[in-house]
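Missing here: one protein chain of the complex. Every other protein chain is in place.
Read from first to last, the chains carry the letters A, B and C; within each, the first residue is number 1.
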Amino acid sequence: MKRLALLIVILSGGLLLYATKDFPSWGDPNSPASTHVSPRYLEKSLEETAVPNVVTAVLADYRGYDTMFETTVIFCAGVACFMLLRKFEPEERDLYYRHIPTGLTLHIKGEKQIPSTSKEFEKIDAIWTPYDFIINTVSRFLVPFIQLFALYVIAHGHHSPGGGFQGGVILGASIIVLAVAFNLRTAVRRFGEKIDGIMSALGVFIYAGVGAFCAILGAEFLNYRALAKILPVGKVMARSHGILAVEIGVGIAVMAVMICIYNNVASEGKFDEGL
Amino acid sequence: MDFLLTHLVAKYNFWLYIILMMIGLYAMIAKNNLIKKLVGMNIFQTAIILFYVSIGSKRGGTIPIVEHIAGGGEHAINPTRYVNPLPHVLMLTAIVVSVSTFGVALALAIKIYQRYKTLEEDELLTRIRES
Amino acid sequence: MIWQLDLAILTLVIVCAIAAISVKDLLGTAILFGAYSFMMCLLWSIMAAVDVAFTEASVGAGVSTVFFVAAVFRTTRRTKD
Partner (left out) sequence: MTGNYPALLVTVPLLAAFVIYGCSWLHKRSCLFMALLGLTIPFAISVALLKKVLINGHISYHLGGWDPPWGIAYELDPINAIVLVAVTTVALVNLIATSKEIETRFSDRRGAFYALYLLFVVGLLGIVATGDLFNLYVLLEIASITGYSLIAMGDPARAPLSSLNYVFMGTIGACFYLLGVGYIYIMTGSLNMADVHVLLPPLYHSSAIVVAFIFCLVGVMIKMGFFPLHSWLPNAYTYAPSPATSLIAPLMTKVMAYVMIRLMISVFSPKFVFSSIAASNAVVWLACLAIVMGALMALAQRDVRRMLTYIIVSEIGYIVGGAWIGNATAMSGAVLHIINDVLMTFCVFLSLGAIARSTKGYQIENFSGLFKKIPVTMATFVVSGLSIIGIPPTCGFFSKWYLILGAIEGGHYGFIVVLLLSSLINIILFFRIFEEAFFVYPKTNAVHTEGEASIAIAETPFVTLIPLVLTAILLIFTGIYSGSLIALIIKPVVSAGLL
């Protein structure tokens, strides 16, 4: 196998090197890639979409259709992880509880369970390390700031690097931080599975829905210019607002999917104990 | 000397992605562990992303965020001053696709491990043959 | 562009990639892979692809590494190669 691999690698590497000789030199401002299609984006995007960050303008407007499917890919991954891993039937296994006042650990075998109403006991993971005061406090303190930063990244994507994806991932990471620092149950209690599932669908639905709405308003699919009919702004600003709307959709979807994948992977789909 | 070195670095950049891609491809074919293959797959994808980003770069170009210039029109914006934004857009998509594939593949790997308690391909094949 | 820095990062990327696929501990692979992604992200920000770099920093070096560690935690650290 190793020899075969080496052969394939050398063969395709050689082919690629052979092709490199005809490339325009690196960083050449006169290469076809820099002169054919892209100058229009740089020249006109501010004028046509009122978005200074050209990458955002191209991502969400000129090639917005790609981005819709990109969000769909993420959604597919979330649904796939849910479908592959999620187990609904509770498995019989040992449970561990901690008696909060005394700090004693209870190991319960079989099906017996301490009633969930009991305030004195707390369910803990099988591989449990005592809570670290510093980690807990710092993460609890940081989470709101992470979320605030994520919202900034989404909202300010028009003017600076960032946008729905990055913001969505950071939002998702804020919940994942909770799951890592405390335990999975805390995170799931804060952000339930049902909400998560609905939000992942909702986010992509916002994106595709804005597109379909433009079609209903009589323009092409995803032509945000049509939004000017219902928004009190001009056609160029309507594009800018349309971009913001889809970025928000992307952010919601990506956040929900990241959390969904993490929860399923970290708990093997049982949603009881994680990392 | 300085010119030679910059040129070398520049060329190095275009070849690097081939080296990385071949590392990834080799890992995907030759490695026995499924997770290692996955890492190879990711390196392979990142190498392609590097290639695309290299297409977009321009000597002396800055980041593709257009400055607000009072009364600006098309005269105010000189496209050669900014790097090509299109490959960046495409690669955002590619990064997202790669993380999606990665997530699905990890889920599959966990499912395989749950059943066979191993991630080594040869052990998996012998266990399948036995059962 | 500072070419010394560029060269150093380019070398580190390759080193990280080779290390990630050859280390015999999957948790180590996870961390090295995160480092690889982060080096890549630096490389892209050098090439002025800020959006791509931002995405890679949050997705590649951030969330994927967490997924990876979670998956290793749920499976095994041991590997023969």
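In the analysis below, a residue touches a chain if its C-beta (ideal position, glycine included) is under 8 Å from a C-beta of that chain, and two chains touch if they have at least 3 such contacts.
The model shown is predicted, which means the values in this text are computed figures rather than measured ones.
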Chains still shown that are in contact with the chain withheld from the display: A, B
Chain not shown: contacting residue from A:47, A:120 or A:220: A:220
Sole contact to the chain not displayed, among A:143, A:201 or A:233: A:201
Which residue of A:82, A:97 or A:165 touches the chain not shown here: A:82
Touching residues on chain A - with respect to the absent chain: 15-16, 18-24, 31-38, 40-41, 61-66, 69-70, 72-73, 75-77, 79-80, 82-84, 86, 88, 194, 197-198, 200-202, 204-205, 208-209, 211-212, 215, 219-225
Absent chain, residues of chain B that touch it: 25, 28, 34, 37, 41, 44-45, 48, 51-52, 55, 86-87, 90, 93-94, 97, 100-101, 104-105, 108-109, 111-112, 115, 124, 128, 131
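Here is the rule we use: only the chains that are shown with their structure count from here on.
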Topology of the chain contact graph, where touching chains are joined (line, ring, star, complete, other): complete
By number of C-beta contact pairs, the top two chains: A-B
Where chain A and chain B are represented by their mean Cα positions, the distance between them in whole Å: 18
Distance between chain centroids, defined by C-alpha means - chain B, chain C (Å): 11
Junction residues of chain C - those touching two or more other chains: 50-51, 55, 59, 63, 67, 71, 74
Residues of chain A engaged with two or more neighbouring chains: 53, 55, 59, 161, 165, 261, 265, 268
Residue numbers on chain B that touch chain A, as the complex places them: 10-11, 13-15, 18-19, 21-22, 25-26, 29-30, 54-61, 63-68, 72-74, 77, 79-80, 82, 84-90, 92-93, 96-97, 99-101, 103-104, 106-108, 110-111, 114
Residue ranges of chain B in contact with chain C within the complex: 5-6, 9, 12-13, 16, 19-20, 23-24, 27, 31-33, 35-36, 39-40, 42-43, 46, 49-50, 53-54, 56-57, 61-65, 83, 87-88, 91-92, 95-96, 98-99, 102-103, 106, 109-110, 113, 118-120
For the chain C and chain A complex, residues of the former touching the latter: 50-51, 53-55, 58-59, 62-63, 66-67, 69-71, 73-74
